[in-house]
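In this view, the complex is presented without one of its protein chains, the others remaining in place.
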Amino acid sequence: MSVDLKQFHQVFIEESFEGLDAMENALMELNPEAPDSETINTIFRSAHSIKGGAGTFGFKRLADFTHILETLLDQIRSNSRGLDTNLVNLFLQSVDCMREMLDLIQQDSEEYPESARELKQKFEEVLNGDSKVASKPAQNNEQQNEDKPVCNILSRYKTWSIQFHPHSDIIRSGNDPLRILRELSRLGKLNCTQVYFDAPGLAEFDPDTCYLAWDLELRTSADLSEIEEVFEWVIDDSSVEIKEIKSDSVAHTRVNFKPHQDIYLSGNDPYRIIEELLINFEVIAIDVITDQLPELKSFNSEHCYLSWSIDLAGSFSQDDVLKAFEWVVDEAEIGFEKIEADEAKEPNQSDAENETDSKPANSNKTQAASDKAPSSGRKSTSSDASSIRVGIDKIDNLINMVGELVITQSMLGQLSTDFEMSKIPKLMEGLSQLELNTRELQESVMRIRMLPISFAFSRFPRMVRDLGQRLGKKIHLEMRGENTELDKTVMEKIGDPLVHLVRNAVDHGIELPEQRRAAGKDEEGHIILNAYHQGGNVNIEIIDDGKGLDRNVLIAKAIDKGLLSEQDAFALSDEQAFDLIFHAGFSTAKEVSDVSGRGVGMDVVKKNIHALNGNIELHSKMGEGSKIKISLPLTLAILDGQLVSVCDQTYIFPIVSIIESMQYKREAVNDIAGGCSVFMLRDEYVPVIKLHDIFNISKEKNSESQELMVVVESEGEKVGLVVDELQAQQQVVIKSLEENYHRVEGVSGATILGDGTVALILDIPGIVRLAGIDKVNEQVRELTFAHKNQEKKSA
Amino acid sequence: MQIDQNRIDVKVQQNGEHEDSSDTNDQYLTFIMADEEYGVDILCVQEIRGWESATPLPNAPAHIKGVINLRGTIVPIVDLRQCFGMEAIDYTPVTVVIVLKVYSDDGDRVMGIVVDAVSDVYSLSESDMRPAPDLGDAINTEFIRGLVNVDEKMVILLDINRLLNLDDIPNLNTLKDAVALSA
Partner (left out) sequence: MAKILAVDDSASMRQMVSFTLKGAGHDVYEASDGVEALKMANSQSGVDLVISDINMPNMDGISLIKELRALPDYKFTPILMLTTESGSDKKSEGKAAGATGWIVKPFNPDQLLATIGKVI
């Protein structure tokens, strides 16, 4: 039976990645001075599983690499080796290394990365450091296994005496002595020379105990190791003695008997003749020579194709022997050979040839299979690019929901068959049930895309540890709410911003131990990652107890960079000052460190989070630490929307982008150069965009006084959008326009409203681009500055 | 508006009976626009529905009427008249939208085309078709699969996969005149 192992590769790779995550986490948890045995076990188990799978699925290099790892871990597990930080670091590096190897396997190239080679060498040094055992014995074992076929070829029929005295508990281990006998009989001709039955009286007889023992004789071409393999599982407890009966070693006579092809037609039976020999002589071996057997299609059942070689011991005359062949001797070929003691070992030619022929053929076959394999493997990896693991409880829940939906449906169906007005209350009840079912079903389906945030958090312990070590800082990372669920897509997109924020906290937030001591704080800094649900949002907080942000440093820098005028600086609230770090090109690190990048940081983080319809806030207190709070929508498939109408059409604003809305007053609006108009919102000028202009919708009613203005934020700038009226706020399901059409500037998607019509969801930055406001923003900003200066002068 | 499915089926059968000689017959759904008959491969036709108002898309060309909700997916609607540069007419309750599945490089797309009325289903074989006349480089005729005469009427068979993926759809009035001239 041939099973294509390729089909399991993807599963193996996925679970190995998970295993590596588990291993990494356990390594992080590990205290080298007092390792917890369960943690060690977890680490060992991961390495062990990967090794087992890699070997089974043919990833030799990975198996090779994990083997040495497993050997080391096994020694640690059994307390025969101590653990130190250096070793833990090596193990952590090996996790990275195995990830790399798995990546390579996924790309269908199983190379030994340079890092793996180096690391393996280091591990070998560790292993060889105190004992020379290393991984050599294992390799020797493999060598031996490979040698086996060669022995096989040389082996010939031998007779073995086997004394099998099973342990009395053998049956309790699930081993069946008869099964072993059956197994032996498959190897060759098995004779039972003696059965021992040592049972007590019936009163003490225990049916679960084995009272039997056997003396056996096995004539086989199998070698000792093959016989021992049969006893493999019981050999330690039971008494098993296997001895070769060196009958061949005594001088004897070999009778070569090749009957005539038509011997059967003469009514003679070769077996009868051999039986006669068995009766009259001491037969020590009978070999059947089958090399004359023809192809099946030319096989004639009336012909005899077999010949025999019969070894007879003792002394006798050839004539005595020939008596047995009396009736056939004329037609048959009968020869006698004197075999001396030493010659007996000479290999049986026909057997040897058969085996040598068959071996290369086999290996050719496996060669062909492995040649073919890579092409099919490539296909399977690419098809599995994006999969999601869903908890069985979620699926069950979904099935329940569908079940209820079916019930409601059949209830409504029943109602419709003979409907009367009196049944209206029942109908209403059914419909509200249907509504409930639908909503629950929708929620359940949405939950399928939800993953616990630990998927995004899991990389941080390692990252914080490594960074901390490099910067010489002591940091304790605490993670809360790791089971908070978040949409898979959101999760994927929030990963990088989070990495950036945590890095910042380690690099710029937490101080060096001596600084902390001087400030009267615990030497060890704390970083908390906290995730929780609030309303329809997921909030993620990154809290550190480091030095906090220095308002004055921020302001000085902003002025230096020309982002702020000195006069404005004094008026800034703390919040506004901290917000400065979200401006493009603003970096507070005095020198650029390789840890936190080069000041491309916070503005990109903010932009990414806004792209997810999320929000970011920063609170900080000098000397006490900072807290960054990110709030994200639970899913990208649903959006909190503000419905507005413009000329009979309904559009949807993402609520997160709205700052405020107000009456639109024509007189408060000034036209500036570039065809743009601005209006005065408190003390700043805000560009105004008329949605119907920008979208080219024909405007019928011309009553601008009725209009409203929605002030939104687009990439850090405020913009006013003029609409006709505000409608409800509701959650909308986002549908793609690109599926059947193409991207439309200013629109991020569409949704279907309660009445079945389509409404477009606005893409605020897109609208700003469409209106060309981004180009006049500079102008608007200058205008605001000018205005403020003027005010100050007059005041 | 509802199309009588049975009627179409019957026609298909009749056509099948008297044109059984050729086994490469393709069926075409034909529709009327400005008194001309056009045909599309029936295998591309997903459904036929009456006109309902569509949500206009900002800054879209005039022949894109907007998008509608077709059982939860957003489907764009193209006015084929305007697409071909014909005079636009007001939509009435009998204005028909043919929903087509179009094969494009980035997967299948569903689109609706607005036509004056649905006409018939014909079973046609390759041999019945004449190629579109070569009108020089000025007019792209790539989207015309062929011309065919049915009961002495000319039917223009459209290759909708090409047509609806074309960036620039030519003015069909010129085409019609050119075809009339060459015929």
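Here the chain labels run A and B in written order, and each chain numbers its own residues starting at 1.
We adopt the following convention: a residue touches a chain if its C-beta (ideal position, glycine included) is under 8 Å from a C-beta of that chain, and two chains touch if they have at least 3 such contacts.
Since this is a predicted model, take the numbers as computed values, not measurements.
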{"item": "Chains in view that touch the one left out, judged over the entire complex", "value": "A"}
{"item": "Of A:R172, A:K189, A:R517 or A:H533, the one touching the omitted chain in the full complex", "value": "A:R172"}
{"item": "Option touching the unshown chain, where A:W233, A:F455 or A:F586 are the choices", "value": "A:W233"}
{"item": "Candidate in contact with the missing chain, chosen from A:P32, A:G52 or A:P452", "value": "A:G52"}
{"item": "Where the unshown chain meets subunit A, residue by residue", "value": "1-3, 5, 7-9, 11-12, 14-15, 41-42, 44-45, 48-49, 51-57, 63, 67, 70-71, 74, 138, 141, 171-176, 179, 183, 208, 230, 232-233, 236-237"}
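The definition used in the following text is that only the chains that are shown with their structure count from here on.
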{"item": "For subunit A paired with subunit B, centre-to-centre distance based on mean C-alpha positions, whole Å", "value": "49"}
{"item": "Subunit B partner contacts - residues on subunit A that touch it in the complex", "value": "649, 694-697, 735-737, 739-741, 744-747, 750, 752, 756-760, 770"}
{"item": "Complex contact set, residues of subunit B against subunit A", "value": "54-60, 66-69, 72-76, 109-111"}
